[in-house]
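Just one protein chain is left out here, and the rest sit where they should.
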Amino acid sequence: MIETLTNILQTTVLYATPLILTAMGGLFSERSGVVNIGLEGLMTIGAFTAAVTTLITHNPWIGLMAAMVAGILFAVPHAVASITFKADQVVSGVAINFLALGISVYLVKHLYEGAGQTPLIKDALHRLPIPGLDQIPVIGPAFFNAYPTTYLAILIVFVSYLVLYRTPFGMRLRAVGEHPRAAETTGVNVFRMRYAAVLISGALAGIGGAGLSIAIGSEFNQSTVAGQGFIALAALIFGKWHPFGALGASTFFGFAVALALTGQIFGLTAYVPSEVLSMLPYILTILALAGFVGRAEAPASIGKPYETGGR
Amino acid sequence: MNVVEMKGITKRFPGIVANDSIDLTVKKGEIHALLGENGAGKSTLMNILFGLYQPDEGEIRINERKAEITGPTVAGELGIGMVHQHFMLVDPFTVTENIILGAEPTRRGLVDRAKAEREVQEISDRYGLQVDPRARIRDISVGMQQRVEILKTLYRGADILIFDEPTAVLGPQEIDELCEIMKNLVQEGKTIIFITHKLKEIMRICDAVTIIRRGKHIGTVQTAETNENRLASMMVGREVTFDVDKKKAESGETVLEVRNLYVSDSRNVDAVRGLNLEVRAGEIVGLAGVDGNGQSELLEAITGLKKARKGHIFLHGKEITNQKPRAVTRSGVGHIPEDRHRRGLVLDFSIGENMVLQTYNQKPFAKGLTLRYPKIYEYATKLIKEFDVRTPDVHTPARALSGGNQQKGIIAREVDRDPEFLIAAQPTRGLDVGAIEFIHRRLIEQRDKGKAVLLMSLELDEIRKLSDRIAIIYEGQIAGWVDPATATEEEIGLLMAGSQSGAEVTP
Amino acid sequence: AQDKGGGNDDKGFTAGLVTDTGGLNDESFNQTAWAGMKKAEKDLDVGIKALESKRDSEFVPNLTKFARENRDLIWGVGFKFEKAIPDVADQFKNNHFGIVDSNLGGKIPDNVVAVTFKEEEGSFLMGVIAGSMTKTNKVGFIGGVTSPLIKKFESGFTAGVRAANPKAEVKRVYAESFTDGAKGRSLASNLYNDGTDIIYHAAGGVGKGLFDEVKTRKKGKYWAIGVDMDQSRLAPDHTLSSMVKRVDVAVYDIMKEHKEGKFPGGKEVKLGLEDNGVTYADTTKKHVPEKVLKKVDEYRQQIIDGKIKVPATEAELKKFKP
Partner (left out) sequence: MQVLSKINKQSSFLTSLISVFLGLLVGAVMMMVAGYDPILAYTALFQSAFYQPYDIGETIRTITPLILTGLAVGLAFRTGLFNIGVEGQFIIGQLVAVIVALKLDLPPGLHAAVCVLAGAAGGALWAFLPGLLKAKRGVHEVITTIMLNFVALYASNAVIRVWLTSGADSTEKIPSSASIRWDAISQLFGNSRIHLGIVIALLAAFIMYYLLWRTTYGFELRAVGYNPLASEYAGMNVDRNVILSMMISGTFAGLAGASELLGTSGYLAIQGAYTGIGFDGIAVALLGANSPVGIILAASLFGILTYGGSSMEFAAGVPFEVIRVVFAAIILFVAANIVRWYMQRRKRKKVQQTNEKAVKTDD
């Protein structure tokens, strides 16, 4: 029983971590009024960069930093297209997804003699037990013997909350997402805020992706990310564009996955096809949304390019 | 001293010269009105002064010193604050958050809420602007929202305040309050530029008026040396009649009957509580009241946009309670909605398509499932001509039309369907006198044709001018009926404020 | 950087390889097949070329491209080709085709050879290793997408465990994916936490997660068993063995026969322990004690001799008596 609970919690945390990080990224962008369908691509580029950098430097922390920088760099085209050129934000986000997957797989093939994946990363991030705490039964192994990215994710949730809801920067950022003109009349530079927000989303999604290739996994290939950026987006909406909401939604999703996996260990597949167990997380999410969560209030100006009055 | 001097300001937008060499001089401590028709260029001129637009030509001097106002921040530094025509408030934020946005006091990098709230309270006390610093914008009344806008400028230490049509959204009570506030501000040494379409207000509180027409400066006069009629003709360029000539009503049978109606608002609180109302053929019933007393809910319940919780609505004796909007429309109800952008128009549709928003699937506009666009545009062209909707053509998106013309389009659509019962909610909000005159005439025309009209307006003048009977709504009930011919403004105002002699309360 | 286009086409005898969506460097059967092709290029002077399919719908055009170039032998690697190969073979009757991992439901056209492996036999040996070495009497199996091919691995492995250690329990789980490494990792972690100490996988990229997980665990206590190729380099201190499928040998041999004019058209070439088509990796001896290896070899011989019939399906497994 204890083992099972430990299992469920550990898997929950494992699955939720990249979602949390990426959803926080999406949070910044979308709170500032810029839709970010490109999270998937930003994760991909983060996962790729982290893998390659770690392979070269043998230091996963440098890999993590590089993933963040790459995430920022790849958020630039999205920012330029959707903020400066006032392109449709969904379009530009979709283009980012194509671009990131295309470039990263192209480079992998180019760098590693046509291989579809990077070589094995020997210096990946390891679990980091917090002495003492990790001995607590059930929650210890899950929460206090986790990957550094997990601790980082939790930290970032709190920091995001502080930044968005307690600092002038965050207040302005949210104001820009709700009513950019109002923000502008108080002297806030709408473009600068939105740029900052989109670049932050690149940084966080980049770290989220890095976790997939150098913490949970130890290589990069074209299915390393496989839709998790979209799930992070869903978690962001599910969590009503709030840091703790998104944290909860990501955790909920991880928990649903954990339940399905544990079901297999218990031999449930003797009674239901294992495909049905695999569907479970997705169905549970839909049920949760339909049953309890309902309507979510998006930032009022989300998706609308801003046209300043002046030049 | 001249605090503001704008000289030869020209501003061009693609296809139009919004400001054509306009001069404006404002003296310290005065309330200076800016008057002009819709689209005359008032907001543009003020946006230039506030740094939102850059003029193509011209010079600005603030406090007798040349100024280059490149953005709202610069304007702020020069002591210029603006209360915009459409509120610039962030809905989910609190009053305090809105006020301090962009100039937040901080402590160790975090917003210092306690200090901010204290400061807001202080300023609002000093100028007599009552607000609740912690309330969320979406939960407070329009009047309070406006006070927040004013506080925003004061918080930034503005000495020159621009008010762009602040009274368009206020009820009479709130307008009085605002006028008091403006007088207070001037006494405290502030200077005010005030845009309004209401001549009465200008005459009441302004010292000077600058009139612009089609982007051009027509003249500046002292209120003491002019009157409403002169101002109106300067503004429009011709004589304007203010009195609507109106025959005595010949009211007939009851068209609309509302009995013991209960409707809840979006927060599930009853906004209409046991309301009774009757509108007869050939009369205009004015529904007067302070905003938020259940007017919107009542109209939405009648038109089927909101469910009635209890009670009955009859049209020509036939029950229409809780019917679908389409059924209500088909049974002969026309509706000029309160919010033209939200409800009245599909802004991305052409004005032509908007003309058949309810009738697109009826003959002759559709044959079976197929739309017949030639017929639609033919019809729209006719309406546009008849109702003087100024638009390049029927294919122009409704979004591109000015507010007045959008409104005329809606009225054309609703009136031309020839409904037995017409609801007109705030039909002239934000429009200039020319357009108002036109719309008023149309409403009376309907009445004279024997139709029943229910007019909801926050403007008492409009109600008094047009109505044959006035119902005053207070807290979801009809607090009393008055005769516009005999009732005084005080009487009505008292009823609207909820204080009345018990006898007048409807049982 | 690419060597796949670099084949020499001027040679007299030419062959082509169409991969499934895994691509040439999938560290699995596509890659081993290509290794066999490259050996043939060197040793047999065969002109070779490869086409990677991005989608299942590209199998047919890719095979057709080679057929129109008139290549002598065209390979489709993976059971996913079982519909495409007969289609194209039917259109190009003068060309010869080979498919790996499917017997085309027994209906093999004359210009096609079907190569299949008795994965159950190799997996049986893995089961013997696992059954003999488990300390907890709990071993695990992680499958990719539930399918008959993977069931062969599962059944053979389970039978092997039961034969070697009737007390051991086999926990069998599926990821329903061949790519989701994180899921593989979670499944592995859950199994280990649950008391399992040795896990065998047949799950492609999902299996990488198994190695990622086992690496973080105590040496000498937790083990993984690889599949298709020798996977010990993924976790050298934690890999007991790998079930190796010699796709390269099969591909090479058939090309050789074809060149010599002995194309086994219309036949299913079924490779098992006997033909060394499936076997255990060389690195097995690193962590598996002599005693166990001997037992493994004994079982191997019994299977080759036909004394043990290894189950390849769930139904056969039910009937299997060690």
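As written, the chain order gives the labels A, B and C, with residue 1 at the start of each chain.
In this section, a residue touches a chain if its C-beta (ideal position, glycine included) is under 8 Å from a C-beta of that chain, and two chains touch if they have at least 3 such contacts.
Note that the structure is a prediction, hence the values are computed from the model and not measured.
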Contact set of the excluded chain (shown chains only): A, B, C
Full-complex contact with the absent chain, from A:Val105, A:Leu125 or A:Ala142: A:Val105
Contact with the hidden chain (one of A:Ala234, A:Leu247 or A:Leu261): A:Ala234
Residue of B:Met203, B:Ala249 or B:Leu305 touching the missing chain in the full complex: B:Leu305
Residues of subunit B in contact with the chain not shown: 12, 14-17, 20, 56, 86, 303, 305, 324-327, 329-330, 335, 337, 341-349, 353, 357-358, 360-361, 366, 369-371, 399
Contacts of subunit C with the absent chain, listed as residue ranges: 1-2, 4-6, 21, 49, 51-58, 60-62, 64-65, 68, 79-80, 82-83, 91, 144-149, 151, 176-179, 204, 313-314
Absent-chain interface as seen on subunit A, which is shown: 77, 80-81, 85, 87-88, 90-92, 94-99, 101-103, 105-106, 109-110, 114, 181, 223, 226-227, 230-231, 233-234, 237-238, 273, 275-276, 278-279, 281-283, 285-286, 289-290, 293-296, 303-307
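What we mean here is this: only the chains that are shown with their structure count from here on.
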Overall pattern in which the protein chains touch one another (line/ring/star/complete/other): line
Chain whose mean Cα position lies farthest from subunit C: B
Centre-most chain [mean C-alpha coordinates]: A
Gap in Å, rounded to a whole number, between the CA centres of subunit B and subunit A: 45
Inter-centroid spacing, subunit C versus subunit B (mean Cα positions, whole Å): 76
Whole-Å separation of chain centres (CA-atom averages), subunit A against subunit C: 35
Per-residue overlap in subunit B, given as positions that touch at least 2 other chains: none
Touching residues on subunit A, where the partner in the complex is subunit B: 162, 166-168, 171-172, 174-175, 178-179, 181-188, 297, 300, 309-311
For the subunit B and subunit A complex, residues of the former touching the latter: 47, 50-54, 70-73, 76, 82, 84, 87-93, 97-98, 101-104, 106, 109-111, 152
Sites on subunit C touched by subunit A in the complex: 1-4, 22-27, 146, 171-176, 179-183, 185-187, 189-191, 193-195, 205, 208-209, 211-212, 216, 233-234
